[in-house]
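Of the protein chains in this complex, all but one are displayed in their positions.
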Amino acid sequence: MPSVTRSWDRLSDHKPLIGFVDACLRGPAQVVLQNNPLTGLLVLVAIAWGAFENGQPRILGGAVLGLVVGTATAVALRVDEPSLRKGLFGFSPLLTGIAVPTFLDDRPLMWLYLVLGAIATTVVTLALNAIFKTWGLTAFTMPFVLTTWVLLLAAYQFDRFTVLTNLKPMFPGEGQLSDGRFNWDLVPTFLRGVSQIYLINSWVTGLIILVALLVNSRWSALFAVIGTVGATVLALWFGADATSLDKGLFGFNAVLTAIAVGAVLHRPGALVTLYTLFGIALTLFVQMALTSMLTPLAIPVLTAPFNIATWLLLLPKRHFAPVANHERAKETVVSTVKHTV
Amino acid sequence: MPSVTRSWDRLSDHKPLIGFVDACLRGPAQVVLQNNPLTGLLVLVAIAWGAFENGQPRILGGAVLGLVVGTATAVALRVDEPSLRKGLFGFSPLLTGIAVPTFLDDRPLMWLYLVLGAIATTVVTLALNAIFKTWGLTAFTMPFVLTTWVLLLAAYQFDRFTVLTNLKPMFPGEGQLSDGRFNWDLVPTFLRGVSQIYLINSWVTGLIILVALLVNSRWSALFAVIGTVGATVLALWFGADATSLDKGLFGFNAVLTAIAVGAVLHRPGALVTLYTLFGIALTLFVQMALTSMLTPLAIPVLTAPFNIATWLLLLPKRHFAPVANHERAKETVVSTVKHTV
Partner (left out) sequence: MPSVTRSWDRLSDHKPLIGFVDACLRGPAQVVLQNNPLTGLLVLVAIAWGAFENGQPRILGGAVLGLVVGTATAVALRVDEPSLRKGLFGFSPLLTGIAVPTFLDDRPLMWLYLVLGAIATTVVTLALNAIFKTWGLTAFTMPFVLTTWVLLLAAYQFDRFTVLTNLKPMFPGEGQLSDGRFNWDLVPTFLRGVSQIYLINSWVTGLIILVALLVNSRWSALFAVIGTVGATVLALWFGADATSLDKGLFGFNAVLTAIAVGAVLHRPGALVTLYTLFGIALTLFVQMALTSMLTPLAIPVLTAPFNIATWLLLLPKRHFAPVANHERAKETVVSTVKHTV
C-alpha cells in the first residue's frame, strides 16, 4: 500500500492531469479535514451509495460536477499551488454541488445554477480566507454554507426554481417537537449523524465515511464517533425534535467540530478532550439557535454551526498542547491555517 | 473645457468655501466611483429631474441637505483632507438624504431624523473604513445602507413616523411573482436600472447619469450599460418579478459592481470583463437572497448587494491586470482603497 501511495504521489507531481485528479480526490477528504486521496475516493463511494439508496443519482452528478468546476475555477484564478494540491479548493464546491440538486427541483437551469454556484464557492473561499487569515484561521466550509444559502434564498425570487427543503417558513417556537427515547435504534442514528456531513441520510454512508477516516487517522475516526454520539445524546436529553434527531441532523456539525478541535488542530490529550466535549455541546447549542434564527426563512443550517463553534474555540489560542508536525494530515492542515492563500 | 476645469481646481485649492463646494460636488459622482465635480453636478441635475418628475421635490432637498451635513460633519471631525476633497465623505450621506424622504412620510421631525442620519452616515463611514482598511478595501456605500436600515427599522418603533416602503412584512416565498417578457420596453427599463442607484425611477434620470459617467470615463459608462443590461436580462430569464424588474430594481446594484470591478478598480481587459460578467450574476443572486432575507422586515436591499459582491470579488486579489495610474479617476479611487482614513 505505501508503495502504491508513493507512486501515485510521484505521478501526480509530474503529470498535470493526474495532479488535477489528485487535487479533486483530496477535496471530499478535506471536508472532514483529511489530506488523503484514498480517503477522498472512499468518501465519493459513500456519497454514491447514499445517492443511489435514496433514489437521487443526480446528487452524485452534482457532487462530482461541483468538485471539478470548483477546483478548475481555482486553477483558472491561479491560486497558490500547494493549497490547490491539498484539495483545499475542492471541498466546499463539492458540498455546494450536493446541496443544489438536493434542495432544488430537477431541471436544466438547475445545472447552470449549480455551475455558477461552484464558481462562486471558490471565489468566496478565496475572499473569506483573506479575511480569516488575519486571525490565523481559515474559512473551513463556510464558503459552501454562504453560497448555498444565497442560492436557496435567491431561488425564492425566481419563478423558474422550486425550493424543496421540506421546511415551511414560520416563527420560531411554532413547530411541534416530537418525543425521542434512548434505545438501540440510536446506533444507526449515530452513523447517519456522520453521513449528514455530506447532506446524506444513510447509516451505510456514515459507516463508509468512518472507514475513510480510519484510513488516514485513527484519532479523527475516534473523535468523529465521540462527536456524533455526544451531540445526539445531549440533544435527546434536552428534548430536541425526535424526527430530526433520527435523521442524524444533530450529529454532523458536532462530528466536524470534534475532528477539528479534538484530533486535527490540537494534539489529542486529556485537556484537549475536555475542551472538545465542551465544544460538542457548544456546537449543538449554536446549531439549535441557528435553527430558530433560520425558521422564518425556511433554510437549513448546513455546517454553519461547526464553523462558528470551531472559530470560537480556536480564536482564544489556548495552547493546551502544541501540535506536533510528524503526522502528515496534521501538518498540512495546520500549515494551511497559517499560510493559506 | 480643460482650462475651465483647471481654473476651478486652482480656485478650490485656495478658497476654503469653494473647496467645500468642490468636495460636495464630487460626492454625487463618487457614488458611481468617479472623482469629478462636473460629473457630480450632472448627477445632481439627474436627481432633480427625477424628484420633480415623480412629484417629490423634497427628495432633491433631502439629497442636498444630506450631502452638505455629511460633508460638514467630516470637516468637524477633522478627517484627512485629501479624502474629504475627493468627495469621499459626501456620497453616502447624499444617499441617506435621498432615502429618508423617500421612505418616511413628510413632517418636520423627518428632517431632524435626516440630519442625525447624515451625521451618523459620516461616523459609520469612518468606522467601517477603519475595519475594511485591514484588507485593503473601503466601505463603499455600506455606511448609507446600514444607517438607512437602522433609520427605517427604528421608525417602526416610533409613533411619530410612518414607513412608506410599499413592502409588507411576510415570509419569503409568500409573495406573487408577475411574469415578464423580452421586448423593446426593456430599453427604458435598462435606463431605470441606472437611475435606481439614486433610488429614482426615471429613464431620463438614468440617461443623464450615463452622460455624467461619459464626461469622466468612457469605460465606466460602458460597464454601467453592461451591468444594467446583463443583470436585467438574467433576472428576466430566471423568472424574477416583472413589476420590480420594470422599475429597474434588478439593474442598479449590478451597474455599480460592473463599474467598480470592470472599469475602475482593475484595468479593463478580456479576463477582467469575464470576471465582471460573473460578478454581475453574483450581484443579482446576492440581491435576490437579500430580498428574501429582508422580506420579514419589509425593508429594501438598497445597495448592499453591490457592496457584498464587490468585496467578495476584490478580496481574492487576483491581479488579472495591474491598474495603471495614468487616469485620474482610477488613481484616486485606488489610492483611497489603500490609504483611506
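Per-chain numbering from 1; labels A and B assigned in written order.
The rule is simple: a residue touches a chain if its C-beta (ideal position, glycine included) is under 8 Å from a C-beta of that chain, and two chains touch if they have at least 3 such contacts.
Keep in mind the model is a prediction, meaning the values are calculated, not measured.
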item	value
Options B:Lys15, B:Arg160 or B:Lys317, residue touching the unrepresented chain	B:Arg160
For chain A, residues in touch with the removed chain	134-135, 171-174, 177, 179, 237-241, 278, 281-282, 284-293, 296, 311-313, 315-318
Interface residues of chain B (partner: the chain not displayed)	77-78, 109, 116, 119-120, 123-124, 126-128, 130-131, 134, 149-154, 156-161, 163, 169-170, 296-298, 341
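Here is the rule we use: only the chains that are shown with their structure count from here on.
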item	value
Rotation, 0 to 180 degrees and nearest 5, that superposes chain A on copy chain B via CA atoms	120
For chain A paired with chain B, centre-to-centre distance based on mean C-alpha positions, whole Å	37
